[in-house]
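Take this structure first; my questions come after.
Note that this complex is displayed minus one protein chain, with the remaining chains in position.
Chain naming follows the written order as A, B and C, and within any one chain the residues start at number 1.
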Amino acid sequence: MTRAPSYREATARHRVAGLLDAGTFVEWVGPGARATSPHLAALGSPVSFDDGVVVGEGRLAGERVLVIAQEGLFNGGAVGEVHGAKIRGAFERACTQPPRAVVFCIDSGGVRLHEANAGLLAISEIMRALFAAQSAGIPVWALVGGSCGAFGGMGIVARLCDAVVMSEEGRLGLSGPEVIETVKGVEEFDARDRALVWRVTGGKIRRTLGEATHLVEDNLVAFREAVVALLAAGQGPVPFTLETLQASQARLEARTAWDAALRDGQSLWDRLGLADAALMETEQFNRRLQEVS
Amino acid sequence: MESFDLELPARAPGAAPGTAALYGVVSSGNLEVLVEAGPSPDRCRFHVETSAHGFTDVWQAVLADFAASHRVGGLSFSIHDAGATPAVVSLRLAQAVQSLEAP
Amino acid sequence: MSAPDRSRAWNQEACRRAERLARSARWRRGKEVACGDMVSLLESVLEPGDRVCLEGNNQKQADFLAASLAACSPQRVHDLHLVQSVLALPEHMELFEKGIARRLDFSFSGPQSHRLARLVQARAIEIGAIHTYLELFGRYFIDLTPQVCLIAAQAADAAGNLYLGPNTEDTPVIVEATAFKSGLVIAQVNERCDTLPRVDVPADWVDCFVVAPSPNHIEPLFTRDPAHITEIQVLMAMMALKGIYAEYGVERLNHGIGFDTAAIELLLPTYGEQLGLKGRVARHWALNPHPTLIPAIEAGFVERVHSFGSEVGMEAYVAARPDVFFTGPDGSLRSNRAFCQTAGLYACDLFIGSTLQMDLEGNSSTATLGRITGFGGAPNMGSDARGRRHASPPWLKAGRERSGSDRFIRGQKLVVQMVETWQEPHHPTFVERLDAWQLQQDMDMALPPIMIYGDDVSHVVTEEGIANLLLCRTPEERAQAIRGVAGYTPVGRARDRRLVENLRDRGIIRRPEDLGIDVRDATRDLLAARSIKDLVRASGGLYQPPKQFRNW
Partner (left out) sequence: MRDDKSALFARLFPAGHDVTCEAQVLQGWGDAGDGRVHVVGTTDHAAIDTRIALDLARAVLAAVAQDGGGAPRPIVFIADTQGQALSRREELLGLNGYFAHLARCVHLARQQGHRLVTLIDGEAVSGGFLAFGLLGDAIVALPGAEVRVMDLRAMARITRIPLERLTELAHTSPVFAPGAENYWRMGGIHALWAPQEDRGAALRALCAEAGTEDQRARLGAERGGRRLALAIARQVRDAA
């Protein structure tokens, strides 16, 4: 009995290997370079040979793509100085040696607190480098299905990407539920109510809102197929001009105007006639969502 | 963090890695091991950095058993450990060697 | 021969019962009591020194009645003797802190174990004994019969008939012991119905009931998220399946509740199938409806499951699999701890579970310093029932191995302890001396709190291999067999390597490679379900996991 390996359970390296055509991956500043974090070491925390992120390039369905994959299990995929610099460098490389696309496997809670200032600046630099790659005509596609999801600054970065492929198990947001619960109380957000956490930040609600552009099953094959489809569609970066941003502005203003009682994805699904969305299989959900929208 | 080095006799030839290969992840109860070519074909080297203090003798016993039961001559293993049990250490090392043999 | 003593009244218990009921009349309408009157009712019926069973189970708690009892005036209600299997609620401890209760006989105190230890040390509580479940239930009928029991049920009708719902657990045995010895049975129910789905306790055994302000709390204690099963646990599960289940042909069994045994359940449809074990092992179970059993049920491994209690979220699945589970005509589970424990003790050929510590005699305990937990179901399940008479192939094979010859008069239950050699850094599982001995001194107990006695243990499974203690011929061999699978713990490293190799040659110790298992094949991909969602899928959507287990 063999099953497609879970994307969520795979390590960053396994994700890269599972997404790309076999044997095509070339890593830059790989673990042998020992570019570890001096800041973690100074605080007596364990370091990793790749500082929790894999960057390199390979072929996907024959096309050359640049791949960035964060390791969610190492310090929550959080961005420190080296980790952030590797990602930034990868986007800069996308401008100088353009790949067909950048595939960005985000799995991160945001800034690494042990080197918080460096992490915050790194994320800002990543944002600017990402814009530059898009301006150079390279589409950037985020894959969000790891155990840390995409939160904090990396939640913002994910939404700068031209496509966001999520699994139902993936999560996308800004502040983690634990932070909100700690500061605002359990009535505001019960972080232990996992079903609620996913109804607010999980893949299905993000897809419902259009924030995720694709919802796939939690396995490497499904994620790979989604990227292959994006390649096949010849999709480039989503252009942004005054007009497109004004349109986004109008869309978001309409969403903010939703009544204040709307605090749970379930009420949104109820309104859309997708009351049992949480229980649907991915394929059925995608079909039903298309029918109602 | 605590660190130490260890060099042990080992059966040659081990599969020589083309490039450095990393196996495992540094997370609670887990470790990563970087396998590279070492200097001598009949010895293997270990460098261990671990967050669990006071276990050097246990590590040495685990690594000695590993070196005795696998063909790892000519290899160098660098380990970042975040409190893995000996069982996990042995398993990761075995997996790392396997991934070298069958890339 | 003297004539019967006509001066003695032979119905004093019944008279006392009548008096209690008379005192309580103003607080009842028929049998129904209003929530707000429950404290007054309890104060009117209880007498100092009464033996009381305040139903506390692993899962189901008579929480409203516990809170009501704790709210009674200690001037009116005091020095009670609590006889109940589990202390789970803070209110249970409050009873002792306030002096409402003084003496305790029990089995298990999981969540309250620290507080209980403090009370004992402060001499605010007298502990009779920490029992096994069956032992305590037995004493309900001998010398610990409750005068009043406070129980939890799902629903009552106007007459006071009770429907217990799927989580029956201890209720029948408590009610039986109390009602038929002139005791008072007081029930809290979640709802009043005109017609009950089925009658589990007839109204004439019930004296009062109250519709509690909120449904009694039920903990999903038996849900193990497959996402947390490690490769090491997969490896141990492979060894157990190949080296024990297949080897002995274990068809009737009970599992502990840890991730180790959940891994076995999830390996049955994959690795077990590869080994050709379907129909040959794991057919009949004494087990709560573990969600991790779903894939094995769906794959046709599991034919029958009898349960101690139920599990939150499994209701619809159980109802849809009546051939597997014991259900009432209404379709809901009928569980029963007393019967299922009996089944586990007498009718099963294997128990497999985990522990926190084991010594070189194979004694194991989950009791650690500063905690009095008790042991739940393991002591009954994990013991060889010497009263057993019926034979089965695994029982005979184990008995033959223990006797070392073909002339033996008794078989042997397989009692397997499955543990990783380290719990965490600085906490080896294998120790020269159990913490239980220290605990015995600290708590001034007659004996150390041992969960499973070493002489009942047949096999120890660790990531390093399987030790078959049945084949050991001397205490020294037994100790070396345990050291031989104790890995890199101090106990394991103190092994006599030559003796251990000899034990290995004799098949007493078997390493993964001796069993034909490559440790590198032990991956989570072998699990029939890797997540709670996979379990929901396997159940065809019938399993409805509690919200804290969902990530969708």
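We adopt the following convention: contacts are C-beta pairs under 8 Å (C-beta built on N, C-alpha and C of every residue); 3 or more make two chains touch, one makes a residue touch a chain.
Please read these numbers as outputs of a predicted model, since none were measured by experiment.
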item	value
For the chain not depicted, the shown chains it touches	A
Residue, one of A:Ile180, A:Ala195 or A:Leu274, that touches the chain absent here	A:Ile180
Touch criterion as defined above, residue of A:Pro5, A:Gly72 or A:Gly153 at the omitted chain	A:Gly153
Hidden-chain contact residue, picked from the options A:Met127, A:Val221 or A:Leu272	A:Met127
Which residue of A:Ala12, A:Leu73 or A:Val200 touches the chain not shown here	A:Val200
Sole contact to the chain not displayed, among A:Lys86, A:Arg194 or A:His214	A:Lys86
Contact set of chain A toward the excluded chain (per top definition)	28-29, 33, 35, 38-39, 42-45, 55, 81-82, 84-86, 88-90, 92-93, 96, 111, 113-125, 127-129, 131, 135, 150-153, 155-160, 172-175, 177, 179-180, 183-184, 188-189, 200-201, 205-206, 209, 211, 240-242, 245-246, 248-249, 252-253, 255-256, 258, 260, 262-265, 268
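Assume only the chains that are shown with their structure count from here on.
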item	value
Reference chain A; chain at largest CA-centroid distance	C
Chain B-chain C separation of Cα centroids, rounded to whole Å	42
Contacting residues of chain B [partner chain A, same complex]	1, 19-20, 22, 24-27, 30, 32, 34, 36, 49, 51, 78, 80-82
In the complex, chain A residues that touch chain B	11, 13, 30-32, 41, 44-50, 71, 73-74
Complex interface listing, chain C residues touching chain A	227, 269-270, 273, 524-525, 528, 530-531, 533, 537, 541, 547-552
